[in-house]
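A quick write-up on the structure given underneath.
Every protein chain except one is present and positioned as in the full complex.
For chain A:
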Amino acid sequence: MSSTEQGTSSAAPAEPTTAPESAAAPEVPESFYYVHGKDKVVHKVSAGALQHSALIHGMISNLGYTEEQAKANPFPFENIDGDILQMVVDWCNQHKGKPTPPEDTNLPKQKEKLFDLVLAVNYLEIKELLTYCCKQVAMMVKGKSPEEIREIWMIPTDAEDEAAEKEAKKRAGKEAAGETAAAAGDAK
């Protein structure tokens, strides 16, 4: 998993990166929240856009933050890379207040980041985006032979699996023996 160490690491964000907003200005002033990933770069996201994420939506409902409090305490997602979080935030902004069409063209296309994106989206509980991402993953092996699939999805062969299993058993045996020896030493 790649990590980009940029932005501020302090609790209070310096300059939040403003996500693109819809052209039509809402009549009622919209509340905004702030999130940051592993890189500590803070993203400003509207409450409407964040509704896509069941996790964040739940956090907002439970915390009852004012806008000031939200700005001072961005939601930390330390397990998500900054660029991945950016992609997710962009998608949420693009789909603010509207359902995702079955064939969504405004979705992240970078296949190299698909694995991290799927994990992030799953963590953030964004159902529509997760469905799309899983479909994208499935599409990667359409019409491929087992050998090609093994490469694309990094699937070990039976022999490799057996060797790994043997190795794990050996390691577990050694660890157990080490623990027994340590316990015996303590008893003495």
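Going forward, contacts are C-beta pairs under 8 Å (C-beta built on N, C-alpha and C of every residue); 3 or more make two chains touch, one makes a residue touch a chain; residues count from 1.
The rule we apply is simple: contacts and distances are computed from a predicted model.
Enquirer: Can you pick, from "Nucleoporin Nup43", "Sorting nexin-4", "F-box domain-containing protein" or "Golgi to ER traffic protein 1", the UniProt protein name of the chain not displayed?
Expert: Matching the unshown chain against "Nucleoporin Nup43", "Sorting nexin-4", "F-box domain-containing protein" or "Golgi to ER traffic protein 1" yields "F-box domain-containing protein".
Enquirer: Using the touch definition up top, pick the residue from A:H57, A:K71 or A:R150 that touches the left-out chain.
Expert: A:R150
Enquirer: Which listed residue, A:V41, A:A70, A:M87 or A:V118, touches the chain dropped from view?
Expert: That would be A:V118, which touches the missing chain.
Enquirer: Even though one chain is hidden, which residues of chain A still touch it in the full complex?
Expert: Contact residues on chain A toward the absent chain are 111-115, 118-119, 122, 130-131, 134-135, 137-146, 149-158, 161.
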